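Shown here: the complex without one of its protein chains, the others still in place.
Each chain gets a letter, A, B, C, D and E, in the order it is written, and its residues are counted from 1.
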Amino acid sequence: MSSTPEIPIIPKIKLDTILNVVTKGFHIDKRPLLNYRNIEVVKNVAPNADSSVLVKLGHTQILVGIKVDVGQPFPDNPEEGVLIVNAEYIPAASPSFEPGPPDENAIELARVIDRSLRESKAIALDRLLIIPGKKTWIIWLDIYVLDHDGNLVDAAMIGSMLALAQLKIPYFEVDQVTGSIKIDKSRYTGSLSINRYVATVTVYKVGDVLLVDPTAEEEAIASASISISVSEEGNIVGMQKRGMGFFTEKEIEQAIDISLHKGKELIELMKRFSS
Amino acid sequence: MSSTPEIPIIPKIKLDTILNVVTKGFHIDKRPLLNYRNIEVVKNVAPNADSSVLVKLGHTQILVGIKVDVGQPFPDNPEEGVLIVNAEYIPAASPSFEPGPPDENAIELARVIDRSLRESKAIALDRLLIIPGKKTWIIWLDIYVLDHDGNLVDAAMIGSMLALAQLKIPYFEVDQVTGSIKIDKSRYTGSLSINRYVATVTVYKVGDVLLVDPTAEEEAIASASISISVSEEGNIVGMQKRGMGFFTEKEIEQAIDISLHKGKELIELMKRFSS
Amino acid sequence: MSSTPEIPIIPKIKLDTILNVVTKGFHIDKRPLLNYRNIEVVKNVAPNADSSVLVKLGHTQILVGIKVDVGQPFPDNPEEGVLIVNAEYIPAASPSFEPGPPDENAIELARVIDRSLRESKAIALDRLLIIPGKKTWIIWLDIYVLDHDGNLVDAAMIGSMLALAQLKIPYFEVDQVTGSIKIDKSRYTGSLSINRYVATVTVYKVGDVLLVDPTAEEEAIASASISISVSEEGNIVGMQKRGMGFFTEKEIEQAIDISLHKGKELIELMKRFSS
Amino acid sequence: MRQSKPQLIINGKRIDGREPQDLRQIKMEVGILKNADGSALVEIGGTKVLAAVYGPREVVPRHQEQVDRAIIRCRYRMLSFSTLGERKSPAPTRREIELSKVIREALEPAILSTQFPRAAIDVFVEVINAEGGTRTAGITAASLALADAGIPMLDLVAAVAVGKIDGVIVLDLNEVEDMYGEADMPVAAMPSLKRVTMLQLNGVLTPDEFKKAFALALEGINKIYQFQKEVLRKKYVEVEE
Amino acid sequence: MRQSKPQLIINGKRIDGREPQDLRQIKMEVGILKNADGSALVEIGGTKVLAAVYGPREVVPRHQEQVDRAIIRCRYRMLSFSTLGERKSPAPTRREIELSKVIREALEPAILSTQFPRAAIDVFVEVINAEGGTRTAGITAASLALADAGIPMLDLVAAVAVGKIDGVIVLDLNEVEDMYGEADMPVAAMPSLKRVTMLQLNGVLTPDEFKKAFALALEGINKIYQFQKEVLRKKYVEVEE
Partner (left out) sequence: MRQSKPQLIINGKRIDGREPQDLRQIKMEVGILKNADGSALVEIGGTKVLAAVYGPREVVPRHQEQVDRAIIRCRYRMLSFSTLGERKSPAPTRREIELSKVIREALEPAILSTQFPRAAIDVFVEVINAEGGTRTAGITAASLALADAGIPMLDLVAAVAVGKIDGVIVLDLNEVEDMYGEADMPVAAMPSLKRVTMLQLNGVLTPDEFKKAFALALEGINKIYQFQKEVLRKKYVEVEE
C-alpha cells in the first residue's frame, strides 16, 4: 500500500521565512531559483565495482556503482543487453530513512532513471549482446543515497550517466564448443557505447513558484514536483510528476521550458566530467 | 502462528434476532435454512485468462481465472499434469480483509478446493501430460474473493468447476529435435476433460441448528462449519471441519445427508451453466 | 539491525545470591565453577534423518539432525563437499523465544559451529566429493534448541560432532552416460570420515569470575562470554567473544587455558558416546 | 518473444479502426460491491479495472494516523490472470509499487482529506483484464469509487494516456500501441479546475509533440469526465426514485 | 519418484502386521521440558511429535488480545529432517499453515478460554519424525501439554486417522498406507463429551464407508484417550509421592 507520507513538521516561522525568500526569487542559500548548487564528482571510489562515481550536489551525496555480469537477455527482448537499475536510500542518509528493502520512493527513483536511459537509448544496449537471444552483458547499476539534502533524482541521473560513461566491458572469450563465456576482468574489451547524454531536471513547486535543485528543507514544503528528462538533442525522454499537489497546465509548460534549458547545462557539465 | 480470530462484535439485539429467525427455520432473508441464495454466473470476464468465471451467490462475488503453462510434472507424480490452486481474499471484499499474502483462511480454502478436485479425479490430470515425466500442462487456478457475504467455499467450488469446464488447452507443437514446446494460444487443442462434477456444501451450525449458505452476518455467529465435497456419483470426496466449535456425532451424520442432497442440486446447476 | 537485547529482570535479591555463590567458587547447583553438568546423549531419535542426536546438558536439550543430499560443490571450492549448518531456537525452548526465522543469536551459533568444524577440518569434506567440480554430497546439519537452560553453544557442538560421527553416507551409483546420481538410502557406502574431534568450551564472565556451563539464570547475569573451540591435538580452532561486556587481556589468557583443559574432557566424553 | 513491430497506422487509421483522437469504448458502473463503502468498474476497450474504497475509517496500525488529515492509502494490483502471457506472480512487482504511489498522488489533490483527521481512506485498484491504460482506468475508477463512498472531493479525477505511434500523436493507447509505439504519456486531471495531478512520459517526444499530445490528453480527459458525471448522475437518480 | 502402489492388505493383515482395527504402538510422556509450562511427547508407530504450551501469558503484540477470553495461538511445524526424502526447508509450507489452524480449531472447543481474558495460550507442535498421523499425534500431544500446563479444559482432546486401503476401512494409517490408500480421514474428539472437534477427509468414501470409518475413528480415539488419562494419572501420582 502506498500511504500518505508523514510531512516533517516545520515550525511556522521557518516555513514563512523560506516561502518569503523563495517568493523573492531566491533559494534560502541565496542562489537564484533556477540555479543548481555546486556539483562535485569523484570517480572510482569503489575500485571493486566495474565503475563507480560519487556525486555531491550541495550536501546531497549519491554513490553510483556498476557491476557487469554475463547472463541471458530478457525473453521479450532477445536482441538487447540488460540494464537493471536499483536505488536504495541508506538509513545513514537521513533521520527519516529506515533500514530495509527499498521503499516506494527508492523504487520510483530507480524506475524513473531506468526509463529515461532506456527510452532515450542513451546507451547502446544492443551492443552488449554476446550471443543473440542467449548471452549478453547485464549491467547492474546501483544507486545509493548517502546524504539527503534534496533533489535526489537529478543527482542520481548525473551519477548514473557518469558511471555508465566510465564503464569498461571486461575482456571475454566464448568457448566455441560449449558456448560458455570466460571473463577476464583484468583486461577490457572496450568502453560501453554512450549514444547520447541525458539529464533529469526536476522542477519543484513551492507556493506558486517553480524552482530547481531545492535543499531538503525547501523540498519538504514543495507541494509537487515534476522530473523531466531531456536528451542532448533537446527531446523530452521521460517525465514523472510526484507529490501530493498539482500543476496547472501553464506550470507544466513552464516546467518543460526550464528543464530543456537547465538540462542542456547539466549535459555540458557531465561531458566535462567525463572527459 | 494460527491465532484465535477476532470475532466481530454483533450487538446483542441483532444476535438475538438472527438466532430467533434461524430457530424458526429460516435465514434472515426468509429463505428456508437449507436453500441456497440466487446463483449467477458470468463467463469470460477476463479475456486474457485462459478461462474465467465470475460467480455471484447472493452478494458474495468470487472471480476464478485460469492460466495454463507448460512445465515439469511433480517428481513424485510424473504421470500426471499439474493443478495449482491459489485463493486470495482481496481487501476490497470486506472491511476485515487486509492487503498481503494469503492468510490461513485463504490457504485453507484453496487447499480444500484443491483436495476435493484432486481426490475425486474431477479433471483428467493424466491427459494434461505432454511428455511423460518431462513436460506437462500446468493449470494455475486462482480464486479471488471480490465481495464477502458468506459461504465462500461453496461459491469458490462452483467457480472453480465452471472455469475448469470452460478451459481450452492451447495448440502446441513439440520440437522433435530439441524437445521444446511451442505454444499457440490463438488455436486450441481441445477442452480440458472433466471426469465428473464436484460440489462443496458447507453446513454451518448456528446455535443448535444446521443450515447452508449463510450470509456474512449469519456466518459470523456460526460456532462451526463443515465443508463436504460430493461427486456426481454421490460419493464423499472431501471434508473439512472449520471453526472454534464442535459437532456432535449425530450432527455430523445430518451434515453428510444435507450435503449429499444439496450437492446434487448444485451439480445440476453447474451442468446447466456449463452447457 | 542488531539491537541491544532486553535483559530479563532478575530480582536484586536473587542476583545477589547468585553472585555470592559464584564468588565462593560454585554454581548455584553446587558444582565447582569449572565443572559441566551431567551430559546425556540419545542417538537416532529421528529415524527419518540420516543421523540424529539428542543432547541433554543439565536441563538444556538440543536436537541435531542431518540430511544428506547430492548437489553441486560451491564454485569457489570445487574440490570439497558441502556442509551447511543451521540453528533454530524453537519457541517451545524458552518463554523469550519467538516463532519465525532464526534470529542473530541462532545465526551466530550456527556460524560459530560451522567455522570451528570447517577450519579444524574436523570432517573430511574432500571425501564427500562424487565428481570433482560437479557433484558432491551436501550435509545439511540442523540444530534445534528444544529447551534452553544455558550454554547452548557447547551443547550444540557436542550434538553436531556426534551426529556427524554417526552419519552414514548412502549407497549411490553414477550413471556413466548421463552423469546422474542414483541414491539408495537403504544401503550405505560407508561412514563419514571424522578427521578429529572438536569441542567448544564457552567461558562466561560473571562479576569478575570466570566459569563454564552456566544455567540460564547464571547466563543471564554474565556480562560476556567467549566460545573457544579446541581440537583433540590441543589447537585453538575457533573463537567468538559474545555479549555486551569485555574481557581483560589476562582474562582472555585464562579463558584459553580453561578451554584447552575442559575441551579435552569433552572430547574424551564424545569419543565414549560415539563408540 | 517480442514480435517484429507491426504497422500501427494504416491509411490514417489505427489497428482497431479508430482515428488518432478517438477513445476506445467506455463502460462505467458504480456501487457494484456490497461491503465496500464505494466501488466502481471501469472498462475501456479490453481493459477492465475494479476500484473499491473503504473509509474514512480508523487507522490500523494507529501510529500511521495524522492529526490534521486523513491518510490516503492506495494499492494498484494486477490479478494473476489479467495479462497476456504467463500467470503473474501475486508478489507485488516494482511496477505495481510505483503505480500505487502514482495513483495515490493523482487522487490526493482532489480529496478533502483535512475533513477527517486521524482517519484512513483506503483505495484498492484491481486490474481484471489489461489491454493498455490500466493505471489511467484505475484512477478514473478510483475517483468514481471515492464519490460512491461519499468522500468529499474538490472535483473528480479523470485520466487517459496519449502517445505517439508511427509518428502520429494518438489518444488512449491500446496494448499493442503501448508496446510498439514511440511514446506513452498517461495524464490525470481535475477537469473543471484544470489541475494536472498525474503526468508521466515513457518514450521520446519533441517539445512540439509534447504540446500537441498534452492538449489531446486534456481533451480526452474531458470526455471521460462527462462519462463519470453521467454514471454518477444515473446512479443518484436511480437511488432517488 | 513415486513407486508403483504396493499391496496394502495381504491375507487380511496390513503391511506392518496389524489388523484393520489396530492402533500402532503408542508411547506418551508429559513434562519433558523445563521451560515450557506444559509439554508432552507422543509416539505412535514411527511418528514422534513434541508439544509445548506456554500460558496463560501476556499477549505480545498487545492489540491481538481479546477482552473476554484468552486467545489460542498454535504452530504446527515439521523439523527439517523429520520426513523421508529431502531436507524440508524451514519456511512454513501452506500445509503447515493449514494444519496449524486445524489443530488450533481442534483444541479450541476444549479450552476454557474465557477464564483468562486478555491472555494468550501458545501451543507449539514440533514433528520430530513423520511416519503418518502427525496432525493427530500433534493434537493428542498438545492436549496433554495443555493439561500438564494446568490449563482448565472441558475434556482432553484425542485424535486419530482412519482410512481406506485396498478397499478396507482401517484405523491409524501409517506413512505407506497414507500415501497409497484411497482415503485418509483424521478425526479429533472430546471423548467423554462425544464432541467432534476435527474432521477432515482426503480421498473418496461412499456414505456407508464414511459411517463405518467414522465409528472406527471414535473407537480409536477412545483408546488413545485411555492412554492420555493413564499417563497424566501416573505423572500426577509421581508428583504426589
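Here is the rule we go by: a residue touches a chain if its C-beta (ideal position, glycine included) is under 8 Å from a C-beta of that chain, and two chains touch if they have at least 3 such contacts.
Bear in mind that the values here come from a model prediction, so they are computed numbers and not experimental data.
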Open item on the list: Among A:D103, A:D147 or A:E265, which one touches the chain that has been omitted from the display?
Closed with: A:D147
- [ ] Decide which residue listed in A:I18, A:L63 or A:M270 touches the omitted chain of the complex.
- [x] A:L63
Open item on the list: Please identify which residue in C:P8, C:G25, C:P78 or C:P132 touches the non-displayed chain.
Closed with: C:P78
Task: Absent chain, residues of subunit A that touch it - done: 45-50, 52, 59, 61, 63, 65-67, 69, 86, 88, 90-95, 99, 101-102, 140, 142, 144, 146-149, 216
Task: Residue numbers in subunit C that touch the chain omitted from display - done: 1-4, 6, 75-78, 104-105, 107-108, 110-111, 115, 119-120, 226, 231, 234-249, 252-253, 256, 260
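We take it that only the chains that are shown with their structure count from here on.
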Task: If a chain touches subunit C and subunit E alike, it appears here - done: none
Task: Chain whose average C-alpha position is farthest from subunit D's own - done: C
Task: Between the pairs A-D and B-D, the one where more C-beta pairs touch - done: A-D
Open item on the list: Between subunit B and subunit E, what distance separates the C-alpha centroids? Give it in angstrom.
Closed with: 27
Task: Chain centre separation (subunit D, subunit E; CA means) in Å - done: 51
- [ ] Could you give the separation in Å between the centres of subunit C and subunit D, each centre being the mean of its C-alpha atoms?
- [x] 57
- [ ] Two or more other chains in contact with one residue: find those residues in subunit D.
- [x] 75, 122
- [ ] Any chance you could list the residues of subunit C touching two or more other chains?
- [x] 99
